[in-house]
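With one protein chain held back, the other chains of the complex are shown just where they sit.
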Amino acid sequence: MSSNPSPAAACGARAALAARHEQVRAHTLALAAPLSPEDQCVQSMPDASPAKWHLAHTSWFFETVVLAPHVPGYRLFDARWAHLFNSYYESLGSRHPRPQRGLLTRPSLVEVHAYRAHVDEGVQALLASADEACWRAVEPLIELGLQHEQQHQELLLTDILHLFSCSPLLPAYGAGEAPALRLVPPALRWVEGAEGVVEIGHEGSGFAFDNETPRHRAWLQPYRIADRLVTCGEYAAFIADGGYRTPSLWLSDGWALVQAQHWNAPLYWIAPGDPRAPSAQWQVFGLQGLRPLDAAAPVVHLSFYEAAAYAQWAGARLPTEAEWEAAAARPGLRELHGHAWQWTRSSYDPYPGYRPWAGALGEYNGKFMVGQVVLRGSSLATPPGHARDSYRNFFPPAARWQFSGLRLAKDGE
Amino acid sequence: MSSNPSPAAACGARAALAARHEQVRAHTLALAAPLSPEDQCVQSMPDASPAKWHLAHTSWFFETVVLAPHVPGYRLFDARWAHLFNSYYESLGSRHPRPQRGLLTRPSLVEVHAYRAHVDEGVQALLASADEACWRAVEPLIELGLQHEQQHQELLLTDILHLFSCSPLLPAYGAGEAPALRLVPPALRWVEGAEGVVEIGHEGSGFAFDNETPRHRAWLQPYRIADRLVTCGEYAAFIADGGYRTPSLWLSDGWALVQAQHWNAPLYWIAPGDPRAPSAQWQVFGLQGLRPLDAAAPVVHLSFYEAAAYAQWAGARLPTEAEWEAAAARPGLRELHGHAWQWTRSSYDPYPGYRPWAGALGEYNGKFMVGQVVLRGSSLATPPGHARDSYRNFFPPAARWQFSGLRLAKDGE
Amino acid sequence: MSSNPSPAAACGARAALAARHEQVRAHTLALAAPLSPEDQCVQSMPDASPAKWHLAHTSWFFETVVLAPHVPGYRLFDARWAHLFNSYYESLGSRHPRPQRGLLTRPSLVEVHAYRAHVDEGVQALLASADEACWRAVEPLIELGLQHEQQHQELLLTDILHLFSCSPLLPAYGAGEAPALRLVPPALRWVEGAEGVVEIGHEGSGFAFDNETPRHRAWLQPYRIADRLVTCGEYAAFIADGGYRTPSLWLSDGWALVQAQHWNAPLYWIAPGDPRAPSAQWQVFGLQGLRPLDAAAPVVHLSFYEAAAYAQWAGARLPTEAEWEAAAARPGLRELHGHAWQWTRSSYDPYPGYRPWAGALGEYNGKFMVGQVVLRGSSLATPPGHARDSYRNFFPPAARWQFSGLRLAKDGE
Partner (left out) sequence: MSSNPSPAAACGARAALAARHEQVRAHTLALAAPLSPEDQCVQSMPDASPAKWHLAHTSWFFETVVLAPHVPGYRLFDARWAHLFNSYYESLGSRHPRPQRGLLTRPSLVEVHAYRAHVDEGVQALLASADEACWRAVEPLIELGLQHEQQHQELLLTDILHLFSCSPLLPAYGAGEAPALRLVPPALRWVEGAEGVVEIGHEGSGFAFDNETPRHRAWLQPYRIADRLVTCGEYAAFIADGGYRTPSLWLSDGWALVQAQHWNAPLYWIAPGDPRAPSAQWQVFGLQGLRPLDAAAPVVHLSFYEAAAYAQWAGARLPTEAEWEAAAARPGLRELHGHAWQWTRSSYDPYPGYRPWAGALGEYNGKFMVGQVVLRGSSLATPPGHARDSYRNFFPPAARWQFSGLRLAKDGE
């Protein structure tokens, strides 16, 4: 997250960052705009957060990381909110319990909007007035704040989709135009990867999270990787072939979940005959509401367990994250970004030589490095400009409310 | 719930009922008026419901019980809402799970207000146009709807208080004037009740719930009953004397709860030194926000277990509901109504000869007659005109979010 | 639990009590005799206790209540066992958590047998040597210890039956002779009870638990009561008629349990087609193992909810405990004792004027007086000489592992 520009570049860099800050912050509000105050307040499960909470938390992040340490005499907008909108930073004081974020009817949405405006003014003023030393200190922090905000932009969408899915009325987040249904998936091509040393991890001067570093060498065995994602139509064939009733396809924990939760399709798929969507075919609930299944679209809302079971059924496997990143850098893979986060067969372990950022920011990624699985790429909900090939997204293997799908891989010869 | 007035009386009765209907329905909206759409949408625990849900459910009750069966050709405001706003009537179709009432951000508060207006117009039109047979049929149902609405008026307040208590900000429902603190409780007088047969249960032609009937005879042993409620100051002495650390004072289930939940005071009491209210004395959170303990006010927000433990500590016991009702009818007891629901030592069993109402309304009370304890009187949150000496309120023994306190009793000689 | 015999009578009374003590204690061992050390060690659910624990706890009771306070210089068999075998007496020190009784593989069964012998010798020696004052003090305590032991004799059987029911092998506790199956239940006669004052509660100088006292007056409305218990055949007709699928028959909590636990028959009934007992008819698992349903036998292993639902289906209700006791004293009811505990429609509240025993023994009954329902009569597992018409057994309404059935009642005219 560091950079070291020349003075001249820094001047343009300031203006660029100020503009980008304004744009990113405005985009968050635009994403929330279709939602009523009630929609933005409620929490549908402990994993998800209310939209209003996302709006406030991202502002708290700027206030806490940028303004309070770097604006002399800065006064907190409301000192009690540090407790309300701290997400998980142990070193930044106490925090409101995550499962109770939806109980915060106060502050109101109007007050949270005022909070955003207050913090935004502070950041812009700081950018306009910072001396060189201050600029060097705050520039990477503001950039981090924006990257952080973009992560919450995606979560805002996944979380509101989950909330709406809990309503018998199945409201649509966005009206949108229904894309034409496609029955035939694009042809799939297997791309070869050779044995040998590759380098993976973030490279260059652009922004990256600490978990993408250091760039390092890894040894790959020969492998093949699909040039596109698995489609809804292909996944429907897995279901029709008894995929959810065949234990030999599943990891042990996954099979236990299938039985305990009565999973029989991806999250948000509504089966033919369900009273909410009586029809002779699968319906899929999404940001545009309930729609018939698009057989050619990449399947999303899969857990890792489902992705791995599908791959097993298809006579393939999931790629490791090193395979994915190495392939993304060379062969012409399609649908790398903007469609679906892609489960890999790599647990979320630290890279060799990994060092968390200093101070409270060291909690950003490092402390979650166990029990989670890496996803690569980016989804339809990832904001523009946020995706990178070295990006390491991660979720527990049972998580399904993200836009998570898969790309197949196989051992090479 | 039946009545049989003369035709002349009926005419005035219609106008009176129409006026009363308008007044009661308006009062519900007035109670919700201080709350934002967000405040009215959120559910803080499975036992409590959102204010918006109360607004909608009470309208659903009128629509389902009065309008749909008695207005020819009546069209439901929205057929899907029957599922959303049915509370617990198995015979009226499926229903949204109680713990998920807070997920209903849609319909919006505005839509629910429109629903109320629609239903109110329907009821008023019915009252204006009903022929004699129809009037005889709907009058008791409308009266029941109003009584039902009044019950939810009290719940709306207890539920919003619980929600606000979950916020670190401890917002106040109503500004109100802080009453002067009183240090000295009123003197307590023991009132005698003689051995013999008494009659209890609802009597006369006014409205009563089915669980208050039939009026019947019971045999009482000699007893004494306090002419006022236990005060906060008295209860604070119980705490100071180690009441919450002395198992011999408690029923077995109560003691288990004290330990599991770390109870050490009534719900909403905040101990000296708590970061939310640093002070050298007890603070109490209520509808007017956080205030210092008023030693002379009746203690509320007790579970049955706490009420019984206090009575044991005080060398007394709780009155049975028959003792309470018999005493209310004769001696000059104070604070019978308008302060606190009073836990009795009577489980909520059916009266001898009890018959539930016919049809779906038979689910109103009868199916809850096990595992609950009777409370008598009425509280500061009970709407005007709703209280009766024969009223049998009931809650599980662990419930504390109601305005529930106690009156002491003893065996006579 | 007090008595006051003349000196001469006391002498014979000592010998009688010594003989009875020997007989009761031996009977417990006889009940455990068919069980292996493993059978006696394991706990199948928190409500049930291992047989070895019953053997030890009843001895702990004699040691703690009789020997330690009344034998000068008595040394505990093992001081650490007070913690292990205290059941629920808060005033007698700490105790091993109830759900972990099955983890006590040590002390071994052999050691527990030695404990029993040690305590028995102590009690017999005390009976032989006590002076008059001591005798007056210990006689009621020894009698209480024997009554307590008899209660655990019944629990030992209900608990081992539950354990065996958890095994796919369905082992039989006792070989026994299979009684001939009866297809026709005995005729049922309705017995009348008149309106007026009755006296209920324990009377006379014999033993009674504190919860049966004081004898007191109660007012009954006219009622009718069945002269025999409901049979398995009758209950099977309720099942066949959709009893477990008809919510209007059920109390609210009961219906919730039916759905959550998928109840569709009494506990231990195995449906036609179940792989454990393939057959075209109901099988019932009992102390003699798996047997075809005996249509004429009283139904047992019902929860209160099931008993009440059956009564509703049959156009009747459960009797109150006052009705039951008054009827037992006068009309010629059959099957009062020795077949099934009979759920009443009375919550387990204290009698008017009830006073718990002094000291630790006050915890015996009083602290459980909320949230439970009274059962009257006695069951096939109740030891000889232990039953009384005034006996108040009690269990939570969901309990099904006792030998609990029902007798019908109706309102009179």
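To keep things simple, chains are lettered A, B and C as they appear, and every chain counts its residues starting from 1.
Just so it is clear, a contact is a pair of C-beta atoms (placed from the backbone, for glycine too) under 8 Å apart; a residue touches a chain by one contact, two chains touch by 3 or more.
Source: prediction; values computed, not measured.
Chemist: Please identify which of the visible chains the hidden chain touches across the whole complex.
Modeler: It touches the following shown chains in the full complex: A, C.
Chemist: With the full complex in mind, choose from A:86, A:211 or A:346 the residue touching the hidden chain.
Modeler: Only one listed residue reaches the unshown chain, and that is A:346.
Chemist: Using the touch definition up top, pick the residue from A:186, A:278 or A:371 that touches the left-out chain.
Modeler: A:371
Chemist: Among C:31, C:66, C:92 or C:109, which one is in touch with the chain left out?
Modeler: C:109
Chemist: Please output the residues of chain A touching the missing chain, sorted low to high.
Modeler: 88, 90-91, 197, 216-221, 247-248, 250-255, 304-305, 308, 320, 345-350, 352-353, 362-363, 367-371, 373, 397, 411
Chemist: Where does chain C touch the missing chain, residue by residue?
Modeler: Missing-chain contacts on chain C: residues 36-42, 44, 52, 80, 83-84, 96, 100, 102-109, 163, 166-169, 171.
By our rule, only the chains that are shown with their structure count from here on.
Chemist: If you drop chain B from consideration, which chains still connect to each other through contacts?
Modeler: A | C
Chemist: Measuring centre to centre, with centres taken as mean CA positions, what chain is farthest from chain C?
Modeler: For chain C, the chain whose C-alpha mean is farthest off is A.
Chemist: At what distance in angstrom does the C-alpha mean of chain B lie from that of chain A?
Modeler: 46
Chemist: As a quick test, compute the distance in whole Å between the mean CA positions of chain A and chain C.
Modeler: One centre to the other, that is 59 Å.
Chemist: From the C-alpha centre of chain B to that of chain C, how far is it in Å?
Modeler: Taking the mean C-alpha position of each chain, the two centres sit 37 Å apart.
Chemist: Hunt down the residues of chain C that sit against at least two other chains at once, touch-wise.
Modeler: In chain C, nothing touches at least two other chains.
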